[in-house]
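Excerpt of the complex: some chains, original placement.
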Amino acid sequence: MAWQTTFEIRSRGRGTQEITQEISGVAAASGIACGVVHVFVQHTSCSLMLCENADPSVRVDPETLARRWAPDGDPASRHNNEGDDDMPAHARSILAGTSVSVPLANGRLLLGTWQGIYLWEHRADPQLRHIVVTVTG
Amino acid sequence: MAWQTTFEIRSRGRGTQEITQEISGVAAASGIACGVVHVFVQHTSCSLMLCENADPSVRVDPETLARRWAPDGDPASRHNNEGDDDMPAHARSILAGTSVSVPLANGRLLLGTWQGIYLWEHRADPQLRHIVVTVTG
């Protein structure tokens, strides 16, 4: 049995936005008690990730690190048609991934106490992002 | 059809511990022949990963690299309430992920000959880690 829905979210440019509530709502609406909730973003320049949901600074520091992992305006980069943040956005999506899967029990996400689900926008400017949620069980 | 169980494992601080046997046992116990085994850790400061299971040094070198990817005691870091290894642990979990999914056939994990499943603890001190295994098929 599988249940699927899609939704859109407008990012605010680089940074994270929590979507745990949206995904919890989808999980409950699925009517599936036990299984896995697969969350997928249909883009290659942003990520979905699990991160601590308590101290907001835990989602600021990854920006600092990511600028080292894939520097903006890297002179060695060839893919820069859309600007200095173009290739770094793709490289970050390769590193952090574009989907997360969370177990489902009794119709609720089996997240740890400090886990939240986040859209991590890698482009400098706001973007409209399409997310597909599939519940299998 | 889905089958789910949870177990705990006490890490020994930074480093890897193989959990392939535990996951194989869960897969067999599920009674599901064909599907996917989803393994999820309910924390944001450790990882689950697939890694070579032959030469132990292949699981030592990633520690060396990870100290470059996210240095302990980084002066640029803001999230350090729990010590010099606090933010690096979260950053490593973003990079290496907190879940793995392995195909299941005839009730057995379809791992390659050299693939093992590992808990990778990113905190310096030992921690109690909660793992959720969901088999869908």
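Residue numbering begins at 1 within each chain, and the chains themselves are lettered A and B in the order written.
Note that in this section contacts are C-beta pairs under 8 Å (C-beta built on N, C-alpha and C of every residue); 3 or more make two chains touch, one makes a residue touch a chain.
Computed from a prediction, not measured in an experiment: that's the story for all the values here.
Identical protein chains form the entire complex, numbering 3 copies in the structure file, with 2 of these shown.
Assume only the chains that are shown with their structure count from here on.
Averaging Cα coordinates per chain places subunit A and subunit B 19 Å apart.
On the subunit B side of its complex with subunit A, the touching residues are 1-4, 36, 38, 40-45, 69-70, 76-79, 81, 87, 90-91, 93-95, 97-99, 101, 130, 132, 134, 136. On the side of subunit A, the complex with subunit B involves touching residues 34-36, 49-52, 55, 57-58, 60-62, 64-65, 69, 95-97, 100-105, 110-115, 136-137.
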